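Missing here: one protein chain of the complex. Every other protein chain is in place.
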Amino acid sequence: MRILVVNVNTTESITEAIAKQARAVASPGTEIVGLTPFFGAESVEGNFESYLAAIAVMDRVMAYDQPFDAVIQAGYGEHGREGLQELLNVPVVDITEAAASTAMFLGHAYSVVTTLDRTVPLIEDRLKLAGLYQRCASVRASGMAVLELEEDPLRAMEAIVRQAELAISEDKAEVICLGCGGMAGLDEQIRYRTGVPVVDGVTSAVTIAEGLVRLGLSTSKIRTYATPRPKKVIGWPGKFGH
Amino acid sequence: MRILVVNVNTTESITEAIAKQARAVASPGTEIVGLTPFFGAESVEGNFESYLAAIAVMDRVMAYDQPFDAVIQAGYGEHGREGLQELLNVPVVDITEAAASTAMFLGHAYSVVTTLDRTVPLIEDRLKLAGLYQRCASVRASGMAVLELEEDPLRAMEAIVRQAELAISEDKAEVICLGCGGMAGLDEQIRYRTGVPVVDGVTSAVTIAEGLVRLGLSTSKIRTYATPRPKKVIGWPGKFGH
Amino acid sequence: MRILVVNVNTTESITEAIAKQARAVASPGTEIVGLTPFFGAESVEGNFESYLAAIAVMDRVMAYDQPFDAVIQAGYGEHGREGLQELLNVPVVDITEAAASTAMFLGHAYSVVTTLDRTVPLIEDRLKLAGLYQRCASVRASGMAVLELEEDPLRAMEAIVRQAELAISEDKAEVICLGCGGMAGLDEQIRYRTGVPVVDGVTSAVTIAEGLVRLGLSTSKIRTYATPRPKKVIGWPGKFGH
Amino acid sequence: MRILVVNVNTTESITEAIAKQARAVASPGTEIVGLTPFFGAESVEGNFESYLAAIAVMDRVMAYDQPFDAVIQAGYGEHGREGLQELLNVPVVDITEAAASTAMFLGHAYSVVTTLDRTVPLIEDRLKLAGLYQRCASVRASGMAVLELEEDPLRAMEAIVRQAELAISEDKAEVICLGCGGMAGLDEQIRYRTGVPVVDGVTSAVTIAEGLVRLGLSTSKIRTYATPRPKKVIGWPGKFGH
Amino acid sequence: MRILVVNVNTTESITEAIAKQARAVASPGTEIVGLTPFFGAESVEGNFESYLAAIAVMDRVMAYDQPFDAVIQAGYGEHGREGLQELLNVPVVDITEAAASTAMFLGHAYSVVTTLDRTVPLIEDRLKLAGLYQRCASVRASGMAVLELEEDPLRAMEAIVRQAELAISEDKAEVICLGCGGMAGLDEQIRYRTGVPVVDGVTSAVTIAEGLVRLGLSTSKIRTYATPRPKKVIGWPGKFGH
Partner (left out) sequence: MRILVVNVNTTESITEAIAKQARAVASPGTEIVGLTPFFGAESVEGNFESYLAAIAVMDRVMAYDQPFDAVIQAGYGEHGREGLQELLNVPVVDITEAAASTAMFLGHAYSVVTTLDRTVPLIEDRLKLAGLYQRCASVRASGMAVLELEEDPLRAMEAIVRQAELAISEDKAEVICLGCGGMAGLDEQIRYRTGVPVVDGVTSAVTIAEGLVRLGLSTSKIRTYATPRPKKVIGWPGKFGH
């Protein structure tokens, strides 16, 4: 089984970190392919960048020329999963939804700890549309930008732990979701520090994607995610960005 | 006052029809500028096309080199309004929201009649996120594709009237919203046929955009729609599609 | 175009202030007529007074003997709009809904700052019924009674600014609505103090009412707001209060 | 214990029928006093009439010069209960809420069968605000006007039974509420015809009001229903209608 | 009329206290029978114990060999009411729902003050399913275990009053519900201390059960609460626990 794990930003080191995390939990026989978009922002922290990432992720996946069994979109709160579902016949798993869905098997309420405050409404909106928000106790910002997670991992850890602790004591969260693809790998330590299960979007997406493939299930093509109708599309694919 | 009215597809004749509608209700002194994206689909009827349109609309607006006072995104149920709000300092009005918001001043419940069934979930989702869905009685598909509205206006009219009548009798709608930028100009006749107020997204967006400008109000830049942070963005703007 | 702006209380100076605000944003050619009810309370700050105002406003509008094109009910959170919609064939705009509807074009979430704590549940309930509550971050009371707004404008300003600031920092509001007809004219200063868009109900209602008239739209008479059936009504109109 | 049962319309025969129903279930020692408003419509079937009734009911209760222990507002879907709660220190029970609250102890979902279609949205809105709508399967109109219930009881019965049956088979109601004070006395027969519990608003309100009095409970005066502040009120009480 | 009041735990002294409370408000002619389950936990403070109580309460009621007119399940937030409704033809009233339903006649919002924090989600979930949560301002834990209420009534009182005060000032509750069968009898004092109506589940359930019996109403057997189908059941009734 081959699973594409697509970063939403253009920073290669994050793609590598994500792919490494994914491989750590993948079953024997599952190949993880990390992909970086050809265009877009070096980090995604808002609507403009997220919409651009949506197209960039679709573009990158469509440009991949080998067969694959599932795609993981590794952006937290990002747009675009629905478009990929239309374009592909294999399952598409978004890490925002994977993490929330997993957290709901583990506790009565979960919180998300993410990067900057400005991304909080995006994540909330994506969870609301996905029908996964009812048991969300809160989405909290650590105040760390995506790229700062790599640059200053110690400070990042402290900032995330602090918000996780507030989510538990104030918002009554029983599970914490790490709300950024770039937080991959921090789950163990935060679990240790807070005493509650910590869900990482990338690794939980891997187990879900593998599960769907094993069950022989893929996106329903009957209505919302039907293949796009044949029509004239200017500038797509392959016409921009690379 | 200058208002940009941006089509979400690349079909020039629709841009012209939309702009004409907008001009018909614009106040004296308001200049309406119709814009067609440089890339994207000839009609937008699904998520892939809608995400592409989101970027294409932003791209087209950013490429406009004259001053302007407001932007109307003339796609029904389309993505992207939030990105424009981040990029601009003038008000951005989406016709989906303009129509719903206007309809709510006119009756207890409204329905939307749109084009193809596959676009219904997109419209519902946009209305839900916008917080305008509670009084939506239904979103109904006429079964007419966007381009068929132009090609066969008579059949389109009948199909829309039929769904409007069902919305009124079955779903208890008291107001009908025309759920496609390409339906601009049909409102009078449908109002006559059904006996209820019919709201066109483009014209209602013009009055709302003008109102916001006159009130001196624009997008709050404090959190969700703050200007994107300065960062390296590959392939934007002006790097693709034109 | 003539628009009636009806105060909900019997204090003439508030009617004048409201009408002045309305005129400041009205289009050339729009005549604003300020009306004061013949009966009711000098200020409306609760359910009993609000229900009385509902009838008093209907009574006052029905007693107006010139033609008019739209009515604005200038009470924040007040009852009665639905009754007026039944009695009239022109659009009726309530300032509570006008402000919320306008705020939703400007930011992801809005808060209302109103007068006394006891009016908060009324405003919340009206917004809930209107289907405009989902994106309401909070309704906050300044603790200033309606008549104190006129008597001690400086203290009022400080109290409103303080609650607006809390709404922004604590409740994550991105837009502030001034939750009392008597706050007309404070918006500029509060916007300056808080850095976010501030929406005044009266002025936003004027642009919406003008827009509806220009679009040729009025209340749907098909169900909820159908003209009252002919029947024996004792004590109305003109039989009480004047 | 003395309970005032206040009709919302000015038709004396309905007041009598309501009071008779109330007496049939009242405990020994409970005195039921039927009151008819001094002004208002002969039947209440819409918002204008309902708002007028709200004031007329308050007026009538305030004019009652004997002590009493509770008030029942006998209008289905009518406005005004909140105003009475502010004015009084004894419990106020609205029959719409009494019926729904009672029905929820009897089945998983309930439906309301009422008079004219135009009153359906009023009832739904009152139930929504009361927080009693979640388990409401539907509100259905029999098509019979309030006064027709008295004039043509046989046809009324058939029309109500038919809608009750549809509510059970289509909407999955397990309990039926009679949605009009004027339907008092029909419950036994409809229960017999449909095989499900049928709740009458007036009789259920009597048991609830008696219960509150026996428990020594009355309206909280701490916030929403605090006594109106002392202020100048023109035209109230006793200044209009009688 | 005979009403069974069934404790959910096996502590006899609590059964006695509950029955005593119930008798204090029962009408003349109503006999209150207090029942203690044959098996289960000495106090119920979590899901395992609550599910066990559900079965134990059904078992105890089915083992009662005299006729009775209604059953009150005297556990706050406990499971099982639906099962009893299937097994019986008389009304079943759960004190969680009785208290909430009663509180909603008394104020705009109510809070529940219960025992341990771990029971809060159970109570919230039961209220949500019952459709009685919308006007719930909060469920707050006093931190007192069920059996501590008896052992240290003074400390219990202080802890409950403190949370009630916070519910009023922070959460805007206007009515307090005592969220534990074992708090029976504390209502008067807490009402005195907080100045708001205080609703006890057991006593309010008595008035509701009596009311249903007087109205001749019982559980609808048409769908959700139909009598269990005849089938082989191993270990029930009378096969376990006694």
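Labels for the chains are A, B, C, D and E, by order of writing; each one numbers its residues from 1.
In the analysis below, a contact is a pair of C-beta atoms (placed from the backbone, for glycine too) under 8 Å apart; a residue touches a chain by one contact, two chains touch by 3 or more.
Just so you know, these numbers come straight off a predicted model, no measurement behind them.
Q: Decide which residue listed in D:R60, D:R81, D:H108 or D:R126 touches the omitted chain of the complex.
A: Only one listed residue reaches the unshown chain, and that is D:H108.
Q: From the list A:A19, A:V175, A:I190 or A:I234, pick the residue that touches the absent chain.
A: Reading the full complex, the residue touching the unseen chain is A:V175.
Q: Using the definition of touch stated at the top, determine which of A:D69, A:E97 or A:E148 touches the missing chain.
A: Of the listed residues, the one touching the omitted chain is A:E97.
Q: Out of E:G34, E:G80, E:G107 or E:G211, which residue would touch the omitted chain in the full complex?
A: E:G80
Q: With the missing chain put back, which residues of chain E would touch it? List them for me.
A: Counting over the whole complex, chain E touches the hidden chain at residues 10, 38-43, 45-52, 54-56, 58, 79-80, 82-83, 85-87, 117-118, 121-122, 125, 128-129, 145, 223-226, 228-229, 231-236, 239-242.
Q: Which parts of chain A face the unshown chain closely enough to count as touching?
A: Counting only chain A, the missing chain is touched by 25, 27, 91, 93, 97, 101-102, 104-108, 130-135, 168, 172, 174-175, 195-197, 199, 203-204, 207-208, 210-212, 214-215, 217-220, 222-225.
In the analysis below, only the chains that are shown with their structure count from here on.
Q: Examine where the copies chain B and chain C touch and state whether the two sides share over half of their residue numbers (same) or under half (different).
A: Interface between chain B and chain C is built from largely the same residues.
Q: At what distance in angstrom does the C-alpha mean of chain B lie from that of chain A?
A: Comparing mean C-alpha positions, chain B is 29 Å from chain A.
Q: Could you list the positions in chain A whose residues touch two or more of the other chains?
A: 121
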